[in-house]
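Reading through the structure tokens given below for one structure.
In this view, the complex is presented without one of its protein chains, the others remaining in place.
And now, chain A:
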Amino acid sequence: MSYSITEPSRAQKWMAGILVVAYAVITLLPLIWIIATGFKSPSDSIAYPPKLFFTPTLEGYVNLFTTRTRQTAEFLAANPPQTWYQEIVAKYGMVIAGPSRFGERFLNSVIIGFGSTFLSVFLGTLAAYAFSRFKVPLKDDLLFFILSTRMMPPIAVAIPIFLMFRQLGLSDTHLGMILLYTAVNLSLAVWLLKGFIDEIPREYEEAALIDGYTRFQAFRKVVLPQAATGIASTAIFCLIFAWNEYAFAVLLTSGNAQTAPPFIPTIIGVGGQDWPAVAAGATLFLLPVMVFTILLRKHLLRGITFGAVRK
């Protein structure tokens, strides 16, 4: 095989640079729009043409985290605002009635997202190791069966799952959502991790077995550290799915275990079209996955190229 080693010309370098910048702008534009809108006032947020420069305000965030009621001018005069957030709502002739449910919805997302990610990766690693190393009867059929669960959109089975959950009392529970997202993610986790574990030579475990360790200890001390990259990138993929999942969350959760995705659109109905509050919710919602991905970035990059760089 031969490779071209010609140095790209100046024009080509410029072209490449322009393309990369253009791509970055296109992908980042919605993100910038959401973050910016979160700091706009309601009137700025619907201004046309959109305002690039505006006076930032925390109105959106205050509205996101609170519920408010309209009060008479006399009441407001008698109870002057004590804090900066009370001041913000007072401008609109309102007082803060209490906290909104965004905090608990967000916490639900964290519990369900990270819980199902942990479970998917944990079970996936064990299953992938077994498929990679042991003689499992009907191995190829089982692997195909596991993969086949991803051949339709998960929502295609919404009705049976809805009925099952209602029967089992799993509707609107954290456990139910964790189990559901784990079931959907597990096939991806098993296949991804099997690829990673297949790449780890067996000789290391064999050496550990001879060195006096049991199969499980060899797995923990020798295989796991070397599979860290694969586990990290699998965890990111699982988290992104579970974190962003909308359809099942709408269908199966309402009061108790509702996650952030079905909650954020409902903000819009409270007291007019409050785009800044929606944008503030979306911004906060983006943060955990972003932080998680940046933390595991090094692994992710290696994870995506893994298998391709080896012959």
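Here are a few things to note about the model shown:
The rule we apply is simple: a contact is a pair of C-beta atoms (placed from the backbone, for glycine too) under 8 Å apart; a residue touches a chain by one contact, two chains touch by 3 or more; residues count from 1.
The rule is simple: contacts and distances are computed from a predicted model.
When the unshown chain is looked up in UniProt, the name that turns up among "ATP-binding cassette domain-containing protein", "Methylaspartate mutase subunit S", "RagB/SusD family nutrient uptake outer membrane protein" or "Bifunctional protein PyrR" is "ATP-binding cassette domain-containing protein". Between the chain not shown and the residues A:35, A:155, A:209 or A:268, the one that touches is A:209. Among A:222, A:235, A:264 or A:278, the one in contact with the hidden chain is A:222. Even with one chain removed from view, chain A keeps its contact list with that chain: residues 201, 203-204, 206-215, 217, 222, 225-226.
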